[in-house]
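For this view, one protein chain was removed and the others were kept in their places.
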Amino acid sequence: MPDPRFFTPSGPFTLARLAEIAGSTLRAGARRERRFVNIAALEDAGPDDVSFLENRRYVDAFARTRAGCCVVDARHAELAPVGAELLLTDKPYKAFALIAQAYYPEAAPKPGRHPSATVDPTAKVDPSARLDPGAVIGARAEIGPRVRIGANAVIGDGAVVGADTVIGAGAVLDYCLVGERVLIHPGVCIGNRGFGFAMDPAGHVRIPQVGRVIVEDDVEIGANSAIDRGAGGDTVIGRGTMIDNLVMIAHNVRIGRGCVVIAQVGISGSTKLGDFVQIAGQGGLAGHLTIGDGARIAAKAGVFQDVEPGGAVGGVPAVPIIQWHRQTAILGRLAKGKAVKTK
Amino acid sequence: MPDPRFFTPSGPFTLARLAEIAGSTLRAGARRERRFVNIAALEDAGPDDVSFLENRRYVDAFARTRAGCCVVDARHAELAPVGAELLLTDKPYKAFALIAQAYYPEAAPKPGRHPSATVDPTAKVDPSARLDPGAVIGARAEIGPRVRIGANAVIGDGAVVGADTVIGAGAVLDYCLVGERVLIHPGVCIGNRGFGFAMDPAGHVRIPQVGRVIVEDDVEIGANSAIDRGAGGDTVIGRGTMIDNLVMIAHNVRIGRGCVVIAQVGISGSTKLGDFVQIAGQGGLAGHLTIGDGARIAAKAGVFQDVEPGGAVGGVPAVPIIQWHRQTAILGRLAKGKAVKTK
Partner (left out) sequence: MPDPRFFTPSGPFTLARLAEIAGSTLRAGARRERRFVNIAALEDAGPDDVSFLENRRYVDAFARTRAGCCVVDARHAELAPVGAELLLTDKPYKAFALIAQAYYPEAAPKPGRHPSATVDPTAKVDPSARLDPGAVIGARAEIGPRVRIGANAVIGDGAVVGADTVIGAGAVLDYCLVGERVLIHPGVCIGNRGFGFAMDPAGHVRIPQVGRVIVEDDVEIGANSAIDRGAGGDTVIGRGTMIDNLVMIAHNVRIGRGCVVIAQVGISGSTKLGDFVQIAGQGGLAGHLTIGDGARIAAKAGVFQDVEPGGAVGGVPAVPIIQWHRQTAILGRLAKGKAVKTK
């Protein structure tokens, strides 16, 4: 049960309404008017809660759950405890996500401008936006409808923030155009001077970085991540891409749509990712690479070569994932004094 | 000698008082009323300073030191320079730490609320707390006695900060209950939305994250680290755990008591650490693991499996540390063209 100090559920919702929200079907005889008040994990749920089964590993917990309602794939329906209502779907996790959003909607912020916020007279701030205490909006910046700028966040001169976007406390945005429904977490720095200079024994010579950062719609960027602006041209984060905490994205990187970039990943300058690429935690990519659509990069991998669409790589330097598993298996054998077969 | 611009030592302290502070014994004939004014490293110390010997590697420096007083194990006492007073103990480093704390105590902050701080009218701030310039305290937040909230730090709605805790400048705390005597360094982000969504080609669906972060007493969290709140349920940092800079802790991680987590470590969602676990720099842990009490994880390790209590692992993927050392030795032999023994 979420702490009421922080979270208040909407609802309750009837079973019929939940089915609608989740795009799922009910069993014959379902009590369509039964009401549910909250969401919970299988082990914690009670008769008024909605839970879900996605991972086969939890079928036992499902069989024992006291949840009054469960989102579940039809092929597990028979395992359900007596009396539980079921919402049947082939994508239980997504369906549950939609239900969770219904109980805990991200409400538009209350419009307003805290008196301690600083807004340059040339900035355009939509009257429905909310500026929290200490927020700073630079010259000519544009803040769209229903945007929330968190406390002490700083929007630099000329930056643009699209409708319904949330900027976390203490985040700093410079030289960027940010789309709609974007979530920028606290402490994120966007638009920093990229790491560009001509090396010289007499003193490295900095090269002005005169590009931008483009953050497309529906992107999420995790806490304390850093995204540098282009040297010339843009650094781009494609629509719907999810970036975790403490991620580093260098100048002129271009990330496609729907990518997933886990915590502490680093992507070097000018590398291009296609759509729906996944990079697991602490992975690193060298510069000037091309990573194809749907490619997957294992945790802690160090990628120094292009990866083809749909490819999966791991290790340092990264190799196809199957080869990486073989390498670690062989090393394991050798370390135990076992022979390794060779041709 | 610490720069007086930044640090002013307390004291001086007599030898007798230092013995008391350090829980250590004096040699026969010690000049109990001799006074010492500061602490210093063995090489830098003078006759008015207290120094210490812990690491056997520094016995030569100890034999040559000009320090007037040294904290040392009894078995090294005979190497001491003539005229040095000795504080004898079997834990010299801890004893020195206590002495250093006496010379440089963390004083309670001067109470007060800078006029540029913003405090929601529904927040409860103890009158002995100190709010630095630009600090922001959200609705219903609770700030305990002798707490210091650093400049431009942001305490979100409903968050609780316990007695004698220090929140660094620019830190952001949301959805969390923080204990007593906790040190949160500058730039730390706590309580961020965890990285939770149902992946979907039509657009990933965010799952509301409705848990909290619980930071128990005496914890330390290093600069620019990020700790996400639970998806449901809590992310927990156990009592006395020390976390270094730029560490990432994902939703629903549970860390036990007295753990030590070095810089740039990442811990994935729902992983559980026992008590007194140590993770060296840049280590990474996959999600849903159980790491037993007292386990030790080497620098740069990538842990994808549970580690048993007292276990020590290294490498990517991590294996028992002895096996990892063998692997690297074997690789070294092969790279030099040497044969490797197999059964």
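Letters A and B mark the chains in the order given here, with residues in each chain numbered from 1 onward.
Heads up, the rule we're going with is that contacts are C-beta pairs under 8 Å (C-beta built on N, C-alpha and C of every residue); 3 or more make two chains touch, one makes a residue touch a chain.
If you're wondering where the values come from, they're calculated on a predicted model, not measured in any experiment.
Asker: Among the options B:Lys91, B:Arg113, B:Arg140 or B:His288, which residue touches the chain absent from this view?
Answerer: B:Lys91
Asker: Taking the full complex into account, find the residue in B:His185, B:Arg229 or B:Lys272 that is in contact with the omitted chain.
Answerer: Residue touching the absent chain, from the options given: B:His185.
Asker: Quick one: which of A:Ala28, A:Ala107 or A:Ala198 touches the chain that's been left out?
Answerer: Counting the whole complex, the residue in contact with the absent chain is A:Ala198.
Asker: Which one, B:Arg56, B:Arg75 or B:Lys338, makes contact with the chain that was left out?
Answerer: Only one of B:Arg56, B:Arg75 or B:Lys338 touches the chain omitted from view, namely B:Lys338.
Asker: Looking at A:Gly211, A:Gly294 or A:Gly311, which residue reaches the missing chain?
Answerer: Of the listed residues, the one touching the omitted chain is A:Gly211.
Asker: Tell me which stretches of subunit A touch the chain missing from the display.
Answerer: Residue positions of subunit A that touch the missing chain: 116, 118, 134, 136, 140, 152, 154, 156-158, 170, 172, 174-175, 187, 189, 192-193, 195, 197-201, 203-208, 210-212, 224-226, 228, 232-233, 246, 248, 250, 264, 266, 268, 282, 284, 286, 302, 304, 316-317, 319, 323-324, 326-327, 330-331, 340-343.
Asker: For subunit B, which residues lie in contact with the unshown chain of the complex?
Answerer: 2-3, 5-7, 39-41, 44, 91, 93-94, 96-98, 100-101, 103-104, 106, 114, 116, 132-134, 150-152, 168-170, 183, 185-187, 218, 220, 222-224, 240, 242, 244-246, 258, 260, 262-264, 276, 281-282, 299-300, 315-316, 328, 331-332, 334-340
By our rule, only the chains that are shown with their structure count from here on.
Asker: Where the centres are mean C-alpha positions, what is the separation of subunit A from subunit B, in Å?
Answerer: Centres of subunit A and subunit B (C-alpha means) sit 29 Å apart.
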